[in-house]
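What you see is the complex with one protein chain gone and the rest in place.
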Amino acid sequence: MQPTELSAVELVAAVANGDLTAVACTQAALDRIAALDAGTNAFLHVDRDGALAAAEAVDAKRAAGQPLGPLAGLPVGVKDALCTRDMPTTCASRMLEGYRPPYDADTVARLRAADAVIIGKTNMDEFAMGASNENSAFGPVRNPWDPTRATGGSSGGSAACVAASMVTASIGSDTGGSIRQPAGLCGVTGLKPTYGRVSRRGLVAFASSLDQIGPMGHSAADCGLVLETIAGHDPLDSTSLNEAVPAYTQLLEEPLAGVRIGRVPAHFGDGLDPEVAAAVEEGFRVLEAAGATIHDIDLPHAKYGVATYYLIAPCEASSNLARYDGVHYGHRTKEPCRSDAFDSPLVEMYCRSRAEGFGPEVKRRVMLGTYALSAGYYDAYYKRALQVRRLIRQDYQEAFSKVDLIGGPVSATPAFPLGEKTDDPLAMYLLDLYTVTTNLAGVCGISFPCGFTGSGLPVGYQLQGPALAEPLLLRAADRFQRLTEWHRRRPTTA
Amino acid sequence: MPDTTDTAAPYQTIIGLEVHVQLLTKTKLFCSCENRFGAAPNTLTCPVCLGLPGSLPVMNREAFRLAVRAATALNCTIAEFTKWDRKNYFYPDLPKGYQISQFDLPFSEHGQLEAIDPKGAFPPRMVRILRVHLEEDAGKSMHDEAAGTGDSRIDLNRTGTPLLEIVSQPDLRSAAEARCWLNELRLLLVYLGVSDCNMQEGSLRVDANVNLHIPCDGGRVAKTPIVEIKNMNSFRSVERALTYEVARQYEEWQATGKELGSAPKQTRGWDDAAGITRGQRHKEESSDYRYFPEPDLVPVTLTADQIDEVRRGMPESPRALRQRLEETWQISAYDADVLVGQGRALVNYFETLARLVEDGKVASNWMQQDVLRTLNERGIAIADFPVAAEGLATVIGRVKKGDFDTSRGREIFAEMINSGRSADDVISEMGIAAVGDDELMTLCRELVEGNPKIVADVQGGKEQAAAGLIGQAKKKNPNVNPGKVRALCLEIIRGMS
Partner (left out) sequence: MSLSRDDVSKVAALARLALSEDELEQMTRELSKIVGFVSLLAELDTSAIEPLAHPLGTTNVFREDVPAASLPVELAIATAPKQDGECFLVPAVLGD
């Protein structure tokens, strides 16, 4: 049995019943990373020794007859935006190069407690700002389906490491589509849970009212399995939901009969690639075949989503990233800081350290957010964006009174060539068209493969559900995957 | 009563105060690090108060409770909905690059607190409170010139300490009023158990805004530019700084005629040693704090019932306590102020004593002369005072009964304090026994017989000559009651004629 070819559900079962050891699974993952990742660049850090030690501990536990955790032996890649006490946590930024936090993110602690094996930290857009993973200070991730193309972002490394079967599952974070969009472009399944479903403690903040951690894997069932472990109330995150965590993987059996799925005609406008449109429309047919009914609905303010998002997220980011000032951790300039051009040596140290530590996209967003919050512009930009955010949420509330889920595309195009959009920030922002509104409303969404283009690139299908509708979302995606084989396809990289 | 708004001064002084008070919680506002002064640098920090990436704040329930308690005592309206905001600015003692504070929806507004001078130097002044809000404190930056490294050292132990910001309206009219108001505020907060208000340790800090309204010809009033004074580390320095600044502003106005609006608000630091305020370096970039709602915290709501419950649970305020002591125990406003100023525990001691000796004035005198002196000498609190009110009441009771005089009673009390022994033990140990009536009569007869000159003087109408007999009586028996000796001797002498 080749561990890297198994689903998470299969692998965990095989470890639990002794068909595979955790060490064998970990070694297989490490071997595959060693063979492939020089080309892919999915990992920023691989914790070979730590992973093997964790795997040995799992095997020892089993040998001693002790009960195993629900993810025992599962090789997991974790986005480098989550704090890990025994590994660097850089957010793919020069600012945090070599930074080691003194604590584990809640999600990381839960993974460890569930006996998962954390293989390493995955590449991403710097501070999760980007939609192509080209904003990493440590180089872009290459799409396993075509190494000349981008993975999407910002959780590009987490998508690619699963797509290339280096690990069985991974953890990403999604502020405006950063799990769903790379999942779609890399042909894997990625879930953005309801805001507050997974603790944000230890997730390096980008935009606090939008950020949400979620699982990525080859299937909805795998995502459900990981979500069972990472979801749940964290008393140390004030915005964590105090709601029981359903056994998602036990709730997949009920058929979709009677489930109403909304389709937004406006999603199928001019900008949508025809091959993507065709695959997504075919996705609706599959869900229909599974028993769901399809209903056209309207999200009238969705077209303002990107503009709203690109005010709120940068505003929050400008504040969240103020802490990177060269004083307490992270990069500090080596310049002498004695220039008269600044108010004081301290101010010069701040300005130079931040200018050197942040990449261009981070600077752009910090500038945009600082501007939109500054005196005289607050009402016109930030406040207005919050007002439109309410309208967008009302659209969803209205829609979810008529349908149970909303289906549609994840991205307007399949994976695009590296470098194609790097000179046009706005074009890059528009890639988030179909995903940002989920975060603005705080609801949940999932992306999974619904077909391939003629040139062999995966196409993603997105389902969105109301707050805490993860059981239905996963069930619908799982039903889809029982009827299709798209999620079983693997790139031929090796 | 004279108004300290110097009626002779050709201007009116306008003062508003901004007070920051650290709350007496066990832990910080947003994390479980201890809220404690004096620890070694950076030993009371964690990922939250260090502002490490990924860390998140969670509100301390006790801090919010204390905050609401304080604002209720300040007669504020408590909001049924309140939230926190980020105040963004860069400073090395602010590790997140923003302070979690409250902007447009503070938890309380529109309070009031009276400035009262116990000596009556000015009539009570009601001062409106604009708002009270709850925020986190910053750390400390220390610059050691002597070290010569050119670096400042940053200690983040204080970062995240719960802080109340209390902003008054510009209702104070003199430096003395400001000082009295601060005293009243400090006392109130200490009585509530909300803060220890220790200025030396920085748990109470004051900034003052001051300017002058100067009546000019034609009924126009010239207003001088508002100055904010910082770096005042005692209430006395607040009073001195304001007094200095008022005079400085008047002189400056006379020299330059500059008025409010023609110059930006200035910040001046108080130099206590030099006794002057100095203009602080004007920051190039005017502050633009870019407040926005803190997305890492959720709002707090209170019901009208909960707010009422806090109000009903308010302890007696120092002001009400002073009035009650004056009325119940017939003591002067000044005495009531001294007692109340020492804290609730001392007032409780006093009230127990007054009740036992059934005399507020006598109890108050003993408190002020003997108890307070000992507390001051020993630098201890009433809780650590070695003699309970009951013990002191026994001594006072015996004095009142005439067993010995007040000065003897004070000796006994002093010995009780030193030895920690009971009144009865000390009295018998010192050989102080009540002098029997027969014994006293015998002694007085001997004195009258042995002092014909005094007897003659008394008989001649100079009753004060009997004092000589009392002195001799005390020599023969230190326990005799001088009043009784005098009365008895006079009676014997009168019987002789």
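Just so it is clear, A and B label the chains in written order, and each chain counts residues from 1 on its own.
By our rule, a contact is a pair of C-beta atoms (placed from the backbone, for glycine too) under 8 Å apart; a residue touches a chain by one contact, two chains touch by 3 or more.
Keep in mind it's a predicted model, so treat the numbers as computed, not measured.
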Inset, instruction - Using the definition of touch stated at the top, determine which of B:Pro293, B:Gly391 or B:Pro482 touches the missing chain. - result: B:Pro293
Inset, instruction - Just name the one of A:Ala116, A:Leu252 or A:Leu311 that touches the chain not displayed here. - result: A:Leu311
Legend entry - Contact with the hidden chain (one of B:Gly150, B:Gly219, B:Gly261 or B:Gly436): B:Gly150
Legend entry - Residue of A:Tyr350, A:Phe400 or A:Phe416 touching the missing chain in the full complex: A:Tyr350
Legend entry - chain B residues that touch the omitted chain in the full complex: 25-27, 32-34, 40-47, 50, 58-64, 90-92, 141-143, 149-156, 230, 267, 269, 280-281, 285, 288, 290, 292-293, 295, 297-301
Legend entry - On chain A, residues whose C-beta touches the chain left out of the figure: 99-100, 102, 195-196, 209, 235-236, 238-239, 241, 301, 304, 307-308, 310-311, 318, 322, 325-332, 337, 342, 344-352, 354-355, 358, 363-364, 366-368, 370-372, 374, 380-381, 383-391, 393, 425-426, 429, 440-442
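The rule is short, and it goes like this: only the chains that are shown with their structure count from here on.
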Legend entry - Residues of chain B that touch chain A when the two form their complex: 47, 50-59, 86, 88, 90, 92, 95-98, 150, 154, 156, 283-285, 288, 290-292, 295-298
Inset, instruction - Could you pull out which chain A residues touch chain B in their complex? - result: 82-83, 89, 91, 96, 99, 101-103, 105, 200-205, 207-209, 235-239, 315-316, 318-319, 321-323, 325, 327-329, 343, 345-347, 350, 370, 373-375, 378, 382
